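All protein chains of the complex are present and in place, except for one that has been dropped.
Our next item is chain A:
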Amino acid sequence: MSKRDIPDQLQNRLDEFQVEVPEIPMKSSKLERLANWIYSPARDPLEIFRISGNSITRLAFYPLIFVLALFFAPIFFI
């Protein structure tokens, strides 16, 4: 089986996947790669606390909860 044996309808759909190729320098420095890795988008680590721009109350209460937990934790070790 070759490309010609693929049904036309499927070929039309596959043709939709066009890729634009950016300028690719022949050599790249390790520093540049490190910079690209650091600046690549990543998931928000605060997402697990469900803090968003308008959740000021949560933002204010989390440190309070943390301080209280720190304060009362020694009780469990007595």
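List of remarks:
In this section, a contact is a pair of C-beta atoms (placed from the backbone, for glycine too) under 8 Å apart; a residue touches a chain by one contact, two chains touch by 3 or more; residues count from 1.
Convention: contacts and distances are computed from a predicted model.
A chain of this complex does not appear here, and its UniProt-recorded name among "TRAP transporter large permease protein", "RNA polymerase subunit sigma-24", "Teichoic acid D-alanyltransferase" or "Assimilatory nitrate reductase catalytic subunit" is "RNA polymerase subunit sigma-24". Chain A residues in contact with the hidden partner, per the touch definition given at the top, are 1-3, 6-7, 10-11, 13-14, 16-19, 21-22, 24-28, 33, 36-37, 40-43, 45, 47.
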